[in-house]
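Please read through the structure below; I'll follow up with questions.
For this depiction, one protein chain was excluded, whereas all remaining protein chains were kept in their positions.
And then subunit A:
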Amino acid sequence: MSGLAMPKPDDATMRRRDEIVADMRIIVPGEGVVDATNQMRAFESDGLTAYRQLPLVVVLPETVAQVSRVLKYCNDRNIRVVPRGSGTSLSGGALPLEDAVLLVMSRFNRILEIDFPNRIVVAQPGVTNLGITTAVEQEGFYYAPDPSSQIACSIGGNVAENSGGVHCLKYGLTANNVLGIEMVLMNGEVVRLGGSHLDAEGYDLLGVMTGSEGLLGVVTEVTVRILKKPETARALLIGFPTSEQGGQCVADIIGAGIIPGGMEMMDRPAIHAAEDFVHAGYPLDVEALLIVELDGPGVEVDHLITAVEAIAIRNGSTTCRISQSEQERLSFWAGRKAAFPAVGRISPDYYCMDGTIPRKELPRVLAGMRELSEKYGLGVANVFHAGDGNLHPLILYDANVPGELDKAESFGADILRLCVKVGGVLTGEHGVGVEKRDLMPEMFNQIDLDQQMRVKCAFDPNHLLNPGKVFPQLRRCAELGRMHISGGKLPFPDIPRF
């Protein structure tokens, strides 16, 4: 692990480990408590495998009452808790702490209700993202957000991370597709937000819970909206001699009032890696490859395919293939979907970044990345959710070469700084976690961060839930609550009043 400071383990908790494990076995009887080192290994990291840590104990509750009792027990005794869904986070959001109970929600794996007339599904948080679609697809419905880990990632984890996917430009993120949740606060209280109606009453706590990375509460039930599957989908595979032309094509498609179901771009290194791996038939003589997918009724898709093709030609595309069958559409996607493992073949290790930029800044950011690539002596391949400006640079390195992981991390941090500099953000969909925690001051000043921590204080005043994530420096809630009053002078006396 590189130099990441996590909260110092609490000695009192460490000393009482045996007692805590015994108490957990009372709260969660049966197989729900894991404390043997060899069995806890399975939980020592999430999708960000550069960081590993064994937890104090792993607890797998089965009921909301058990979750509530575990949290209240820990809250009363000042014991930290790290919640975990399927453990697919790419930012270390579920990284265990040495002195923390790892609360694993995977046994909450049932779909509770399917309501087609109201188009909602109520699911326990451990149900996989794809599991929701599987449960409703026989009636022609699906759940729209589709993170690439959808076969494994849990809907509760999707809420924690506000997960996206290639279709979120048109269909929205998790936050736009979740109607309600049940959650347990650190003090054991069970709270319901929203339900099967639109917009919760009062403050939008559902909005702030979505993407809160397990720091505010533990989700125990999720109500999502499902959609009717589009009748058809077709895709275009378009190659450009420069990334500028590809970027302009994306801007012109949107300028024409077209919001594609998916719009993905790859740069030359990513194209070559993917083609070598899956032989999707990608052109190898282009700098930028664009996949544009249009979905809806057949007449609409045909109409838009023609429009997008014309825009591509106007922007100097050198190749433009239009899928003529479902098989061909899937082959266009095969390379893109295999981009990560494809890059994994050409490099011993790769480090996946996740910045978002205003789309028009793409050429500048790609140029900046090329310079950084030379500076650090590490290669980089880019895949890009082109429609919404979400960039996934894959930095190539070899963990067995001393110092290369550190170099890759520094390279990644510089890329994210560049994203922020051009008006973008540190993370589009992977979350801050531990990975980007120390970069938060690049985007936020201390007042911004303090106010975010005050939100945390309303939910978890003792900072016991998933501490060490998201915020670079934890400040006590009592300290955050202090007011610094300045001046009692009437402001700008010159301005007009009525």
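Rule of thumb we're sticking to: a contact is a pair of C-beta atoms (placed from the backbone, for glycine too) under 8 Å apart; a residue touches a chain by one contact, two chains touch by 3 or more; residues count from 1.
The rule is short, and it goes like this: contacts and distances are computed from a predicted model.
Of the names listed as "aminomethyltransferase", "Glycolate oxidase FAD binding subunit", "Sugar ABC transporter permease" or "Protein-export membrane protein SecF", the one that matches the UniProt record for the absent chain is "Glycolate oxidase FAD binding subunit".
Contact with the chain that does not appear here is found for just one residue of A:Met24, A:Val104, A:Val219 or A:Val470, A:Val470. Although one chain is not drawn, the whole complex shows that of A:Val33, A:Leu130, A:Cys153 or A:Cys168 it is A:Cys168 that touches it.
From the options A:Ala251, A:Ala334 or A:Leu474, the residue with contact to the unseen chain in the full assembly is A:Ala251.
Among A:Pro9, A:Gly207, A:Pro283 or A:Gly344, only A:Gly207 touches the chain that is left out of the view.
Of the residues in subunit A, those that touch the hidden partner chain are 116-119, 140-141, 161-162, 164, 168-169, 172-173, 175-176, 185, 189-193, 195-205, 207-208, 210-212, 228-231, 251-252, 254-255, 257-259, 296-300, 303-304, 356-360, 385, 388-390, 423-432, 436, 440, 443-445, 447-452, 454-459, 470, 481, 483, 485-492, 495-498.
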